[in-house]
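Removed: one protein chain of the complex. Kept in place: all other protein chains.
So that you can tell them apart, the chains are marked A and B in the order they are listed, and the count of residues begins at 1 in each.
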Amino acid sequence: MRVDLRDIHKSFGPVRANDGISLSIPAGTIQGVLGENGAGKSTLMKILSGYQRADRGEIWLDGRPAHIASPQDTGRYGIGMLHQDPLDVPPMRVLDNFLLGRDGGLRPQRRAARLALTELAARFGFDLDPEAYVEALTVGQRQQLELVRLLWLGARVLILDEPTTGISALQKEALFASLRRLSEEGRTIIFVSHKLEEVESLCHRVAVLRRGRLVGEAAPPYETDRLVEMMFGRAVSLGSRLEATSGAPVLELDNVVIEDRRMTVGPVSLYAARQEIIGLAGMEGSGQQLVLRACAGLIRPVHGRIRLDGAPMLGHSYHAFLRRGVGFMPAARLEEGLIPGLDLTEHFALTGESRGLLLQRQAAQRRAEEQIDSFKIKGTPSSPVEALSGGNQQRTLLALLRENLSLLLLEHPTRGLDIESVVWIWEKLKERCRQGTAIIFVSSDLDEILHYSDRIHVFFGGRVSPSLPARSTTVEELGQLIGGKGWPAPRGAEAPAARAPAGQGSPR
Amino acid sequence: MTGEALLIGLAGVLAAAGPIVFAALGETLTERAGVINLSVNGTILLSAMASFAVAVSTGSLALGFLTGMLVGALVALVVAGFSISLRQSQVAVGFVLALMCRDLSYFLGNPYMGLSGPRLPSLAIPGLQDIPILGPLLFRQDLLTYLSFVLIFVTWAWVFRTRPGLSLISVGERPAAAYVRGIRVNRLRTLYTVLGGALVGLAGPAFSLSVKAGWKGTISGLDGIGWIALAITIFGGWNPIRAAFGAYLFAFLQWLGLVLQASLPDVPSQVLQVAPFPLMILALLLVNIGNTEWIERTLAALPDSTRLLIARVLRSLRAQPPASLGVPFEQE
Partner (left out) sequence: MKAPRAVSGAGLRLVAVGLALLFTTIVLVISGAPPLEAYRQILVGSLGSFKKVTDVLVAWVPLVLATSGLLVTFAGGLWNIGIEGQITLGAIFATGALRAALDAGTAPAPAIAGAVVAGIVGGALWALLAGLLKVYGGVNEIFGGLGLNFVAVSLTLWLIFGPWKRPGVGSMSGTEPFPDFLSLPALEGYRLSPWGLVVAILGFAVIFFLLQGTTFGLRLKAVGKNARAAFLLGVPTTRHMLAAFLLCGGLGGAAGAIQVTAVYHRLIPSISSGYGYLGLMVAMLVNFQPLWMPLLAFFFAALNIGSIQLPIVLRLDSSLAGVLQGALVLFVLAMEGVRQRWRRTPAPGGEA
């Protein structure tokens, strides 16, 4: 089925997630969609799969306009979306998940479904046990199940959103083989990913999105450098670089391994010294957030050692980390960072020094006013935080951080802010650095990573690169690493191809 | 106690458990869909009163039972409306209704206190009733008790063996997955809340027109049954058969209390009667404790063999609620 996206526009408030995207995909194509976080890929796919309505623009299928208002419409049109976290029902069996939602009589048509399931699975080399419970399956298997289910429903367009995160190499090969077969049968595949090698090996064409626009298309043979350049663009002037004078290490991670539902991260060994800024780069979900949270004591690694100023901290509570001068700023502003229902003064009262029983409302209000001024927050001390815009909530989160921290851990510190605010905020952070704080931050903005970090660690699929000096790393190198290129074969322990002079592992 | 008396006693237990079975089955259906109907206690009282009143006024048992179901469905409809359409807290609405319906039942039932009304007659099944042991136990009951037996299996089969049952499970576990497959989540939730409420409503007349015929207001001993039914739903792991087992266990313990009365003259009767309730917390504790974080951590520290054994025991006891229970679903 041929898919035409015509001039798709979608905005969320002032943010233009999709800014006039037009893309034509002939039937039987495997179309790659590349882009960094926030480029607009997921919004576009949500529109195509019925979860969002475009503000403007049209979708044409097989030369005729399609009216997609809900995910159920896409079923009618034959569009199927395979989510990163497949939408299945974990406590139910594979077979029941397969046939759930199909019309029928009182009794589920198990026999017919089982036949279809085993036949489809066999055709693609998938190993699916109809009687197994979905919650016991690996992510890869759940994907396979969802894929055959969509095919059984007659999907002629398949959208796959980052499908190879958390699946084994074998499952990946099976998936790619099946996708190739499906495209030969005339089905259209849209493959959304950030993994350059996979996209290059699988897709017939590639479209690159950046900041809500379609910045370019490519056909094989692919030039990785060109793709990276389209994805990430060039560095912008971001103010002066802080000259790092590193002192003693504040934080040391020694062979730390973290296990998550979807992946294993590590072993990672890194350190952060006073006045240093360490950037953790990579696409979301590559493990950097897990490592950052382990540094805060929120996640307990299954292996390895964590030391703060030399003291072993593995297994200690998050509040113990806080007491030792660690500060943590989460990315999910309203879910984890701020308290909807309380105003700014109350937030500052919460995080201020508590002197005794009485609530020092005046002092808190004064502090709120100071910080509002200092961080240019558009709000008043009595504004409830949920009424602030996203960018101002971000500033509030930064303003709430305590003074004189030894280690500051930030998740996406400037997300949702315009470029001027980014520079401004980093001036403040650099000031903290000068006073002796070490900073480790996670960001999907390569410019930010390159410009403000002293050293960078790149994350890809749970693997961590040794420390790279930011001064001598280029956007292209970083982009390639983030996209999965330039890493040693899994069993090797060599440094990546990029320059990696002194500065790996522990400083001694 | 003679074998004969024991059988009669146990048969009585099965009959006395009937109302609790209805309520637990109804609430299991509602919670499987993801909605908590906390009003059960008040609903049962209100439906007991209303069905008795109607039965007394019209002389018709059938109308009485229908009234009970209608009352249950209506109260449940209010819960559904508040929680699904108005997105207010299910706990708050349910709790207020539990109290208000109870007071309504006492108030409107005042004129009917102490009246004698029609009572469901016993209906022994010819032939089956003469089977040794099982006969007197199972087949000399009244119509409603037979219905309770049948409903246990019907409900179980509906949830676990039919296609609509799969939809029901999915709506309570992961409504987003159900939605994407074309299932109308909120409509199903409302439907099952009302249906469950109708079953709960059946528990009322099961008391006032059968087990404890009549309406005696505050001393009817009905107050509290609804809360037990809620606990049994949890204890039953949202499985109709296990819930029914919980209901029978509870009724058995109550009967045991009465029986032991004679052998324990020092212990006041009221105490033994209320004794099953504290056992309920213990049951809830056992059923939930596997879920807590610190248990998981302690288990992780134990040697493998002990850990696997304890884990298996905990898993068999464990009651995992439908993952989306109490969480409103926003159809984007």
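Worth pointing out:
Please note the rule applied: a residue touches a chain if its C-beta (ideal position, glycine included) is under 8 Å from a C-beta of that chain, and two chains touch if they have at least 3 such contacts.
Treat the numbers as computed from the prediction; the structure is a model and nothing was measured.
In the entire assembly, the chain absent from the figure touches the shown chains A, B.
Note on the undisplayed chain: of the listed residues B:Met100, B:Leu123, B:Ala213 or B:Ile241, the one touching it is B:Met100.
Only one residue in the set A:Glu135, A:Glu223 or A:Glu336 touches the chain that does not appear here, and it is A:Glu336. Here one chain is not drawn; of B:Phe22, B:Phe52, B:Phe65 or B:Phe82, the residue touching it is B:Phe82.
Note on the undisplayed chain: of the listed residues A:Asp96, A:Glu162, A:Glu346 or A:Glu477, the one touching it is A:Glu346. Touching residues on subunit B toward the chain that is not drawn are 38, 82, 85-88, 91-93, 95-97, 99-104, 106-111, 217, 224, 227, 230-231, 234, 266-268, 270-271, 274-275, 277-278, 280-281, 284-285, 288-289, 291-292, 294. Where subunit A meets the chain that is not shown, the touching residues are 11-13, 15, 17, 43, 53, 55, 318-319, 322, 328, 330, 335-342, 346, 349-351, 354, 357-359, 390, 400.
Assume only the chains that are shown with their structure count from here on.
Note: centroid distance subunit A to subunit B, computed from Cα atoms, is 45 Å.
Subunit B contributes residues 161-164, 166-167, 169-170, 173-174, 176-183, 320, 323, 332 to its touches with subunit A in the complex.
Put simply, subunit A touches subunit B in their complex at residues 51-52, 71-72, 75, 87-92, 96, 99-102, 104-109.
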